[in-house]
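Shown here is a partial selection of chains from the complex, left in place.
Should a chain be cited, it is by its letter among A and B, assigned in written order, with residues numbered from 1 in that chain.
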Amino acid sequence: MENLISLWHSTGIYNFTGGQAFMMLVGFLLLFLAIKKGFEPLLLLPIGFGAILSNIPVAGIAEEGGILYYLYYGIKTGLFPLLIFMGVGAMTDFGPMLANPKTLLLGAAAQFGIFASLLGALALNAIPGLEFTLKDAAAIGIIGGADGPTAIYVASKLSPDLLGAIAVAAYSYMALVPLIQPPIMRALTTEDERKIEMQQLRVVGKTEKIVFPLMLLVICTLLLPSAAPLIGMFALGNLMNACGVVERLSQTAQNELINIVTIFLGLAVGSKLSAEAFLQVKTLGILALGAIAFSIGTAAGVIMAKIMNKFSSTPINPLIGAAGVSAVPMAARVVNKLGLESNPHNFLLMHAMGPNVAGVIGSAVAAGVLLSLVK
Amino acid sequence: MTEQMTSGIELMFTGMGIVFLFLIMLVIAINIMSALVQRYFPDIPASKTVPGITADIDKSVVAAITAAVHQYRKKHN
């Protein structure tokens, strides 16, 4: 009898709080988006599952002694996002960017979304009950970088309490790029601009691809060492792939290692989706600001491309500016699709890959600025 | 305007400045590097797949092999 009562007192039904129930529903929603809607399933599935696990009453899976608690150390130390970044670096081909380096500027312009939404977060402090510190605002702004590991890395350093919401927003909006970007891109360009065909890119040799990541790291070291962990691990991955002499390491970094870390990272992010942290007006603010960040970044990229098209000797289709937000490779695909709509012979994919990978560098640089100036 | 807002705006200008500075430096560096490499260390364009061989295999063979690899993997993992 005592056992039965003690058991009853240890059931989930007895211990459930409304917040936990709600957060489990959020977890299920993320799983639904991942599985049925194809929203960045590699990350949102483990994040959603982690959210469910960490909100199971009594079990304490995200508390000391629970598996998610230990996995979170991988985020706290920066290890997981940096290893993911290394893997992404190994998967990235800088060829298209090296063939047309001025498209790097598009990857710079699109980072405007980061700082605009940072300002937006501060502006929201006008609303009573909302209180974002400068650190919070910076962590929220980085959603506009459209790069998952960068967002998680920055948020874990500046505002770990908002990490869950920020990661969810970042990956969700990356998945929503095909919905968010096209209207903005259409609104800011004319049909004629969208029809612009670009010159075929030259083939970039192996040596340039080997030298580039090292050069990137040197510039980062000289100008902005606070971005060096991110840029450095990215460059390492890229070098391992480009150099061709450590193929087995590169393959492992791109496959097994990144897969293992992705599972762990997703679960650990999910462990930050607790009711106390997530069920706040702040979260709504984060979701709204994230959408704004993506939109402004897209717009800034397109406008920059329009300006460059005016001054460039070779034609630049303004659509490719939208790819500057990163969200690799979705944003580039969106560009390609819109290009084909206006001109069935206009294959912009490769041209958009340049700004697309430049956007990854751009947001890592922005992350470095935030990490070094926001204290 | 709050002090926080001021520092936010300042941060925006500094931030975007640095981002552009960084990427402009990178553009310049790439241009120099590419010119130097293409002049002094030209290499045969990297091509990872061997098109000749790949083209020779028609799609059904590839499909067959893919299936076989699948079977192999299942058995051996």
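One rule holds in what follows: a contact is a pair of C-beta atoms (placed from the backbone, for glycine too) under 8 Å apart; a residue touches a chain by one contact, two chains touch by 3 or more.
Please read these numbers as outputs of a predicted model, since none were measured by experiment.
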Legend entry - Stoichiometric formula of the complex, labels as displayed: A x3, B x3
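The working rule: only the chains that are shown with their structure count from here on.
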Legend entry - Where chain A and chain B are represented by their mean Cα positions, the distance between them in whole Å: 16
Inset, instruction - Provide the residue numbers of chain A that touch chain B in the complex, in ascending order. - result: 98, 101-102, 104-105, 107-109, 111-112, 114-116, 118-119, 122-123, 125, 134, 137-138, 203-209, 211-212, 215-216, 219-220, 223-224, 358, 361-362, 365-366, 368-370, 373-374
Legend entry - Residues of chain B touching chain A in the complex: 2, 4-5, 7-9, 11-12, 14-16, 18-27, 29-31, 33-34, 37-38, 41-46
